[in-house]
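Quick one: the structure is below, and I'll ask about it shortly.
Only one protein chain is missing; all other protein chains are in place.
The letters A, B and C name the chains in turn, as written, and every chain counts its residues from 1.
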Amino acid sequence: MTTAWQFYFITLLTYSGVNIIAAWALNLQYGLGGILNFAFIIFQAVGAYAAAVLTLGPAGGITTFQTYVGGAHLPWLLALVVATLAGGVLALLVGLVALRPKRTDYQGMVLLTVAIIAAVVVTDEKGWLNGASGLVGVPKPFNESLGLGLIEYGWFYVGVVAVAVVLVFIVIHLLTSSPWCRQVRAMREDPVAAEALGLNVPARRLQVFVIGGAIAAFSGALLVGYIGSWSPGAWGPGETFLLFVCIVVGGLGNNFGAAVGSVLVLTVLFNGLAYLPIFSYTTAAEALQLVLLGLIVIAFLWFKPRGLFPERRRRFAFPSAGPDRGTAVAVEEAR
Amino acid sequence: MRTSPGESPRRDGHLVVEDLSAGYKKTAIIRGVDVAVSKGEVVTVIGPNGAGKSTLLKSVMGLLEPMAGSISLGGEPIGGLPANKVAAKGVGYVPQVRDVFETLSVKENLEMGGYHLRRPEVQERIEEVLLAYPQLKGMLTRSAGKISGGERKMVAIGRVLMTRPSLVILDEPTAGLSPKLAQQMLEQYVARLTAREVAVLLVEQRAREALEISQYAYVLASGEVKLESAAASILDRDDLGQVFLGRTEGAA
Amino acid sequence: MRTRRLLAGAVALLAVVIAGCGSSSSEIGSGALVMASYQPYTGPDAAYGPEGTALCSFAAYEINSGGGVMGHKFQCEAFDSTGDPADALPVANRMLANTTNLIMVYGPTQSAQRAVEPVLNQEKIVHFPDSGDPAYDHQTSPYFIRNGPSDSLAGTAIAAYTANHAGYKHVAIAFTNEEAAQTVVPALKETFAKLGGTFTSEQTLAPGQTSYRTEISHILASHPEAIVTEMDPQTAATFFSEELELNGGELLPTITTSAALDSNWVGGVAKAIGPEQFMQKIVAVASNTPTEGPGYEEYLQALKKAPNNIPERENYAADPYAQLGYDGLVCGALAMLEANSLESEKWAPYVPKVINGEKGAIVVHTFPEGKKAIEAGKTVRWSGAAGLVTLNKYNNSSTPFTGYKWNGKGNGVASLEPTGGEVSSKELEEAGGA
Partner (left out) sequence: MELNLALGFGLVTASILALGAVGFTLQFGITNIFNLSFGQVMTVGMFAAYLINVQGGQSLWVGVLGGALAGAVVSGFLNKTVFMPFLRRGVSLDGIIIVSLAVGLVLENVMLAFAGPSFKAYNQPRTHSIHVLGMILTVQQLLIIGISVAALVGLHLLLRQTRLGKAMRATAANAGLARTSGIATDRVTMIAWCLSGALCGAAGVTFALNLATFDTTTGSSLLLVVIAAAVFGGVGQPYGAMLGALVIGLATEFAALVSPNLKEVIAFAILVVMLLVRPDGLIPSAATKETMGAR
């Protein structure tokens, strides 16, 4: 294999790993918790930014062309932990505001506006995170101590990501098989009934949101370690929507499905489309690829509305998406 | 097993439901249910929670498509028709909750009840309803979401009367009302509907009160009719409490 | 069932990808050499893509009309860099891995650059970035050739032009908050202050707003002699049409950067404010981009005759990004001839030599002309669509700047015309740039 091909595979594998982790985090929030987190990508972003500034060192010196706050030379693992925590803290702050409306779709719209605010603030406040130009030159984790070549290091990083995927899987698995998760599911299926059973629904919802936010930040920290740069362009609202497509395709609430969905959509479909024979390289051709992607998503939701791997129903037999969803009568009758 | 001694199942009436199965997606919640209601009588369906009472009503109303069986109104099949068509055939439906248009005024609620009437008729019918429920007069411009539970149910019933229906379906009209109000509701408003030659199909949790104003009753449990009989004969039974829960073993 | 079929499809696709590994290699084989336009074709910067395709086609036509290099013809392929570092990286990787006979790249743009620059250099692919990111002012890779100006240099030049040539000392500045605009600002402010100028009002604009009227009335109230600005086409169209409306149908004298020479910018703003005010009031300060001379004439020929399907190709007649990109790619081909090699390690160092000209080099304006000279054993200096360009030791341009305004042709805004004010290399150096 040529080095170029190896680069390509390294990139695909690294991105796939990061995407799987992100899809799990979103699946926890939306698939299990029912939170329509349209601001998901800002949690990945905060992890990436935190990991970047904490390993870049103080602004100035060789990086005079960029300005940012909180520069430090933390060891990567420590930076990773702090970045993850940063995601959790941001999720807590955002969640306290955005999860207040009762309706989930309403929460989704509030979260969308939060995502836009975040992008505008980071872009405008050049002194904080170098504005629209973003940060560059983020040190590669362990690179100096290892002294590997670019390709060898790439494969090493694939290994790091693989370990991270396994770690996150263990955490997610423990969470989703716990009694806590059953409560979360009950909350999603029927918040009113869950509340009546004595569950503190807002608190549970916030917990799910914070844990998901922390995992998202973790994925961002991994990603920036590979790309080496990070800017507002990398975390537009569109990225969140792609992750939603992943978990819808994979199967809401199903961790295996989320992983498969993210690989299928973000790795295979996106890269695969580029291999289609194209008559001419014009804007129209590129645009038609995206049309095709949209049509695939629509067709998928039509033929497989519950995804490739539908969530296994545990305690509740009634359908969540029936025509009478949400009416108390249907719930009472069917239980 | 299914019927009380000495009575055969009733097979005719204004509304006739035969061998009806219905439910959500592929799960049938009621199976093989037969029900009949004649004009001028109140027929009550009682049974424990989850028996399928609301499912039955929704299937009749066209809110749920029947999986099997037939429904006819005045001899005309209505099974499988969408709800707005069923309504146009003269069926009024008062759901258990969310029974009024909360963001509309009381008057607008009544207007919506007479949606497919001609304009001059609407005004005429509103007068008619106000004659039956004079209390509504004072609250015509108020928002239906902001009136008391009793008043709200009155608006809901008034709304379905706009079309001069031949069948009125009531799903637990006393839910959430105080015992006193509940009794008033059943005795004064529901029972009085029969005077208009209306067939009334009623689902109630307050079984005793409901049976007192009913002519006939069905006991539904686990999606099947476990017992049917004249209302009075059920009221006379000693094991009434058991009957409500659908436990009729040994009663036959 | 469907699940399995989909998975099978995915596996098959991966198999195709892996099978592809054997067929492609970084060594140049027989057949046409591929020049890649690595630009955003979708997303907010989608307008850059067609420009890349167009200039690449012109360059391919020019090179092929001279018979190509070492028996190889040249052709173009497009890669959608989408305009964000995270999405740009896999596309770049795929381009490098899966393109047979990839010889050089036009791009990346600023947003993709920071992620892909290391990979391009590692793979030894000569590339001509159309980004002005000052982060690369002192870069050392031989595969990086920036024949257009860095934004820091542009900032210095625009300040020097405003103060020294246009003679304005009290100006308002209005820049959008985008990366491409913001990288110009620090050098501009520093130089302008050094030259004794003051700012009456400083506005940082969020792009894509429905109105900038309040900002404009603020600027007008500060009574500047001129506005110094860089904006994306859409913001500029909104801004200037509102300025027109608020200032009694007149624009203030406006000095802007080479961003305004982009065909989309000209098209959008001219449509919004009409050609008269546009031609009267707007001046763009850009590194020397002539619209005359034999090199430029040759470019126009290539523009007319390039066979590919290029929509609205006349738009690129006065577009310095297209001109510089074309020049870069043609210089790349000439460098291959001088090095007599298709190995980038060997020919890359010749690109700056072709651009700057070594001692005794003869100036050439067309590829066939250059090829002939090289075959005759001479060294050449390219003076093409953008005239003479000078690179410094960091492979960055240190070409002088000129103020341009637009000339009308018929009812529209067409060709560029120098204002007469040129910011020389010496002036740039004194003002603190380069």
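Here is the rule we go by: a residue touches a chain if its C-beta (ideal position, glycine included) is under 8 Å from a C-beta of that chain, and two chains touch if they have at least 3 such contacts.
Quantities reported herein were computed from a predicted structural model and do not represent experimental measurements.
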Chains still shown that are in contact with the chain withheld from the display: A, B, C
Which residue of C:Gln122, C:Gln139, C:Ser217 or C:Asn407 touches the chain not shown here: C:Ser217
Contact partner of the left-out chain, one of C:Lys271, C:Lys378 or C:Lys405: C:Lys271
Contacting the left-out chain in the complete assembly, out of C:Gln122, C:Gln139, C:Asn164 or C:Thr204: C:Thr204
Contact residue for the chain not shown (choose from B:Met67, B:Ala83 or B:Leu130): B:Ala83
Footprint left on subunit B by the chain that the document does not show: 25, 61-63, 65, 82-84, 86-88, 93, 95, 98-104, 108, 111-113, 115-116, 119, 145, 159-160, 163
Absent-chain interface as seen on subunit A, which is shown: 30, 36, 97-98, 100-106, 108-110, 112-114, 116-117, 120-121, 124, 237, 241, 244-245, 248, 283-284, 287-288, 290-291, 293-295, 297-298, 301-302, 305, 319-327
Hidden partner chain, residues of subunit C it touches: 42-44, 46-47, 49-50, 177, 203-206, 208-215, 217-218, 221, 233-234, 237-238, 240-242, 244-246, 248-249, 264, 267-269, 271-274, 311-312
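In the analysis below, only the chains that are shown with their structure count from here on.
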Distance between the centres, which are taken as Cα means, of subunit C and subunit B, whole angstrom: 75
Whole-Å gap between the CA centroids of subunit A and subunit B: 50
Per-residue multi-chain contacts in subunit A, two or more chains: none
Residue ranges of subunit A touching subunit C (in the complex, touch as defined): 1-5, 7-8, 11-12, 15, 65-66, 120, 123-124, 126, 131-134, 136, 150, 223, 227-231, 233-236, 239, 260, 263-264, 268, 270-272, 274-275, 280-283, 286-287, 290, 303-304, 308-309
Touch list for subunit C against partner subunit A, complex: 2-3, 6-7, 10, 13-14, 16-17, 20-21, 24-26, 37, 41-42, 46, 49-50, 53, 76-78, 80, 83-87, 89-91, 93-94, 96-98, 110-111, 114-115, 118-119, 122-123, 133-135, 137, 177-179, 182-183, 204, 206, 308-309, 311
